[in-house]
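Missing here is one protein chain; the remaining ones are kept as they sit in the complex.
Right after this comes chain A.
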């Protein structure tokens, strides 16, 4: 069971949280949004193999929403941040992870 770090409460077990889908998907205004853009907002998600920025909610704790970057293969949380903070540079985070992995391989 994952240990997830709530930005407010600290590390807590996974069962206290709920995944709320991909983060940084802006809600369109009613005016000037095409049907295609609306469909993309409602239904299209990136579903990457690798790092993804997600919305989480500490529903059985402080009940706050926050954002997190998680690796979809290992399930590891790379970082958590508050709602409204800019989206982290996922490519840079992935490069850091790869470098860390290489260093550990070399250290064996």
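Methods note: a contact is a pair of C-beta atoms (placed from the backbone, for glycine too) under 8 Å apart; a residue touches a chain by one contact, two chains touch by 3 or more; residues count from 1.
What we mean here is this: contacts and distances are computed from a predicted model.
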Chain excluded from display, named as in UniProt, from "Xylose transport system permease protein XylH", "Sarcosine oxidase subunit alpha", "Cytochrome b561 bacterial/Ni-hydrogenase domain-containing protein" or "sn-glycerol-3-phosphate import ATP-binding protein UgpC": "Sarcosine oxidase subunit alpha"
Option touching the unshown chain, where A:9, A:44 or A:83 are the choices: A:83
Hidden partner interface residues of chain A, rising order: 1-3, 13-14, 18, 20, 27-30, 33, 35, 38-39, 41-42, 55, 57, 59, 63-65, 74-75, 83-84, 101, 104-105, 108
